[in-house]
Structure formats: structure tokens, C-alpha cells
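And now, chain A:
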Amino acid sequence: MISHYLEQASTFARDIDNLILLITLTVGFWFLLAQFLFFGFILKFRAQDGKKAQYISGENKWEKRWVSLPHYATLFFDVLIIIAAIRVWQDVKMTLPQADSTVRVIAQQWAWTFVHPGPDNKLDTADDIRTVDELHVEVNKTYHFELQSRDVLHSFSVPVFRLKQDVIPGRTIKGWFKPTMTGGFDVQCTEICGIGHGIMAARVLIENAADHAAWVKANAPQVAAATPADNVPTGGSR
Partner candidate 1 sequence: MSDPAAQAPHGEGHHTNYVKIWGILVVLLVISVLGPFLGHPVVTLFTAFGIALVKAYLVGKHFMHLSLERKWIGYLVFTMLALMLVMVGGVAPDVLKHDGLGWENRAAKQSVEQGNAAGEAAEKAGHGAPGAAPAGEHH
Partner candidate 2 sequence: MAFPRPIATTRSATGIPTGRLAVWWVIASEIVIFGGVLGSYIMHRLGHPDWHYQSAHTNTAAGAFNTLVLLTSSLFAVLAHQAAQQKDGKKAARFLVFTVLGGLTFLIVKGFEWASEIQHGYTLTSNTFWSFYYTAAGLHGFHVLAGMVIMLFVAADARHNRELQRVENIGIYWHFVDVVWIFLFPLLYIAK
């Protein structure tokens, strides 16, 4: 349903979309049923001259089924949705599969700094590649990300990955994603962070192995290079 509008660019995007579809179908059925009864009753029981309304207290056993039936039905479908939702949640937020690489995402008012591990595939070394508002990743590789903030709350959101995680100053929050298609997509800040919140945009550029290697090669600082151009000390607010 969502995929009709927006690419599924990560492994768990499909799971989340399917969960949304499941919820749509289950609650959609009950929604339509309720609206059908609702409008049906309004049409059927319009006031007519000389016809008195029925006197129904809703307290006897048979009438109580009006309440108990939706009660158990809602409970049943709730359980169904809960199980499906928690399975997805477990996968996206509670497990960290073995990573091929780790990127550090540093948010600040109102820009994103992405620290890529560089040729040695290790963070906090001299060959780290720092970029502003541009995240470069390789397709079909599992990435861990470390979120840090320099000032206020931000939120790291990549709609095509169906991924969202708030960034909290003072904390490091870890998560993962695995891109499944190449291309350039929006990264958004989705937690209000001040005046520039509306322009705090970035792009995630998913490249195939060759392009990504070329990009790393072209951008890796020569070892012991000067301070990066954006003049940001390593490790965010540490």
C-alpha cells in the first residue's frame, strides 16, 4: 500500500508495509461494518408519525451481545495486531544483526554530519570521511548507525527505509539498516529542533559496490590530513 507511493529501500521496509496492510484490512473491516450499521440505522429508523420508538434497556442477556461481541472481536484482532507489530518491532529495533560497516550520524541545529569509517572500515581513525547532509552507503550491506546530537532533540528519519529514531543529546543510540536498492533519497529531521527544523534535510545516496568504493577512494582524507573542511571534532559532543 505504502510501496505504491514510496520505494521500499531497506530489508525491513516490506515488513513494515505488510504490517500496515494487515492493520488496514482488519480495522478496515470493522470500520466499514460499524459505518454500515450506523448509516443503516439512521436511514431505517427515521421518525414516522404515530410510530413510537422501541423501549430497549440493553441490560438483558441477549441485548448484551451487542457489547460482548465487539468486545471479544476487538480483543481478538488486537492480539493479532499486537503479535504482528511486536515481531516487526523486534526485528527493526531490538536486534542488531552483524554489521558490515558502521556510520555515525551527528545531528545539530540544523544540519547532519555523517561520519563514514573510510577505507579501513573503522570509525575514529584518521581516514574517516565526514560529510554534511549527505550519507553514502553501499547497497546490500548491513549498516549500524550511531546517533548523537550536539544540542537539542532531532530525529533521524529515512522514509524509504521506513526507519525513524530520535537523537538525544548526551546519548548514543544504535540501530541498523540494510539498503536494498540504489538511488538518492530524503533524510529528514522529524523532531522539532528550532527555527531551521523545516530545512534540516539531507540525502542518503545508496551506491553499488563499485561506485561506493570509488567514492570512498576519492574522498578518504590522506592519513594525517588537516582538520576536515567542516571543522568538526571527532565524536560529536564528547
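In picking the candidates, the idea was that all candidates are chains of the complex that A comes from, given by their letters.
By our rule, a contact is a pair of C-beta atoms (placed from the backbone, for glycine too) under 8 Å apart; a residue touches a chain by one contact, two chains touch by 3 or more; residues count from 1.
In this text, all values refer to a predicted model and were calculated from it rather than measured experimentally.
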item: Which of 1 or 2 touches chain A - same complex, any copy; value: 1
item: Residues of chain A defined as touching candidate 1 within the complex; value: 93-94, 96, 169-175, 238
